[in-house]
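FYI, not all chains are in this one, though none of them got moved.
Lettered A and B in written order, each chain numbered from 1.
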Amino acid sequence: MQKRNILKLGMIGGGPGSFIGAIHRNAALMDGMIEIVAGAFSSNPEKSKQTGKELMLDENRIYASYDEMFEKELQLPKSERIDIVSIVTPNHAHFDPTKKALEMGFHVILDKPLTLDYEEAKELYQVIQKAEGMFCLTHTYTGYPMIKQAKQMIADGVIGEVRKVYVEYPQGWLWTLLESEDNKQAQWRTDPNKSGASGCFGDIGTHAFNLAEYVSGQKVAKICADLDIKVEGRQLDDDGAVLMRFENSASGILTASQIETGAENNLKIKIYGDKGGIEWMQEDCNSLIVRWPDKPAEIYRAGSSYLSSLAQENTRTPAGHPEGYIEAFANIYRNFARCIYAKQNGEEPKKEWLDFPGAEDGIRGMAFVDHVLASSRSDQKWTPFVIEK
Amino acid sequence: MQKRNILKLGMIGGGPGSFIGAIHRNAALMDGMIEIVAGAFSSNPEKSKQTGKELMLDENRIYASYDEMFEKELQLPKSERIDIVSIVTPNHAHFDPTKKALEMGFHVILDKPLTLDYEEAKELYQVIQKAEGMFCLTHTYTGYPMIKQAKQMIADGVIGEVRKVYVEYPQGWLWTLLESEDNKQAQWRTDPNKSGASGCFGDIGTHAFNLAEYVSGQKVAKICADLDIKVEGRQLDDDGAVLMRFENSASGILTASQIETGAENNLKIKIYGDKGGIEWMQEDCNSLIVRWPDKPAEIYRAGSSYLSSLAQENTRTPAGHPEGYIEAFANIYRNFARCIYAKQNGEEPKKEWLDFPGAEDGIRGMAFVDHVLASSRSDQKWTPFVIEK
């Protein structure tokens, strides 16, 4: 093994009141491959400073803006400078810092969705293609080991030709007009200027869509959407369902909601082929149920020796020691870091490490939001799903 | 209590190879209110005889046809004659015996769906309105105590205004072309002459639709359907999904499939209102999960003293002694029998006993099949759901 150093990360966003910033930090740090050394944690310099101090950063590397961070870090010797920029801002502040960071040669890990809208997405997609640095988009749920196992089993033909895909992303936290209270999470997620033209579907519908394509190995070909705003006074969709047909003619149903009162976050996926079926849900994230027409269903368990290498490379503990959401997130960070190391050392990364979401997932996700909104407004049943890049 | 006698039942259908006939018999007998004394169990007189003997019936009351049964039974003194006709034939043989039995004054309990098609349904609906005898349609799942509890809680406003309804009826047994093998159940259910214009949606989609309206207390106003035939060589739909809007503007998603390989029969319903949500599934049929936005979810359990009278009237055992599908079926028979007794004695039945499915459920179910087929063929997104009677 060649000598290598812990990768240095600078964060954009993730200041006071941020949920996802803290998760990114747990995920980045857990495996000892990354340290957080810099950050522009808020558009408010005081708040950025507050968070930076809480994280015990060198005060010189707590920045008032990401532009300042980029500028100052580039002045540092390469061995001290940040390697990775992690961007965890609301959607409207994805495009600009990602573009700049990539163009300055940093590796970028960006919270989903890719951008505020599909136009930005198409442009950023091109930027990513040309960038020297690597790019990763945190579609967290693809980081779960049993999701990886499901993907691998389907790719290997274990359940046969895919016929039916269900994916359901249920939340209930926006059951009432929470954005009228002092709730930062609710405020930006329901604000078209920060969240984009869709609320629920931009926030969690994109996750469901990404998961469906990732696990099934199939691409969506046409959709029929019915979005709605269930809470009076809200500006963006908070609930919806989408019928889908995939390129191989498989049928799909995707639902996402933020008004299923009492629902937490129990994302589920079920896929049936002409030989068997698989079922997974986040509440029991370490199990994958595999069903057969003529023999007992099986419970595949994370950490087991019989799993695929793709699943095994994405766990830390033996079966029965539950890993969860933060580890799924950390798997994305770890795979990204492993690939950066490989690149630094001129080595070929393992194919299992390359399995993290990126530009392709990002642009498809933004196209999905765009098409879902169009379909929901349309009187026609089917809207073809076509990607322009 | 006035003196009463065990009710006498004559069955039509339910001969060798019938699944549902045996279930009807278990359900009818369990509570000691009904005895089976006659039957025309098959259109084949030999097979009718075989089943009648297995059931240890008086040989004089094992009939070669239902016409013969009606004729001969009417010649018996009223105290010996059958009170109830139970019809458990394939769909194409629902209309005629039901119509005749009702017109001759028998009470009729009929397996769903009401008829082969919507035209028959409209005619039979009128017959039922005018009949002296009572009529019951075995939408089994409304017989579960925790389904009754859910219905009552929603009717009482416990979860507030209904916003979202999911209902899912997953089966996998027709994952391959089983009808090309020697399988009576598969053969008639996939044959348009016996099953009607729909396969999966006539068979189980109607159950899902009935359950959704029953529990939510809401009526469907428009639908958008996507049915499909997933197994090559099959004539009728074996899979589909329907987006729905209810009269109060609630959104709904109904899925039904017979090709979810490895799926058994785990019917599920989830309903969310603006105060809370409920979730039920057949695999855990004695539990009802009730969710709240700001306090722990609760597990309501069949047989508990805190349940509504509607649930309590539909159980036999204290909590923890699982009742199941046959008991749900038996609840329908028991309520029907209780109402017949009340009628015989000129008493008012309890309102809980009157809660069994009938003509209204039947015609709505047939209209649902009709509209789903139309919507599935249509390029328009929404098809209004309108009932003509």
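Assume contacts are C-beta pairs under 8 Å (C-beta built on N, C-alpha and C of every residue); 3 or more make two chains touch, one makes a residue touch a chain.
Being a predicted model, the structure only gives us computed values, none of them experimental.
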Number of identical chains in the entire complex, 2 depicted: 4
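The criterion applied here is as follows: only the chains that are shown with their structure count from here on.
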Rounded Å distance between subunit A and subunit B, as computed from the means of their C-alpha atoms: 44
Interfacial residue positions of subunit B with respect to subunit A in the complex: 159-160, 163-164, 166, 172-173, 175-176, 224, 226, 228, 230, 239-241, 243, 245, 251, 253, 255, 257, 259-263, 270, 272-277, 290-293, 297, 378-382
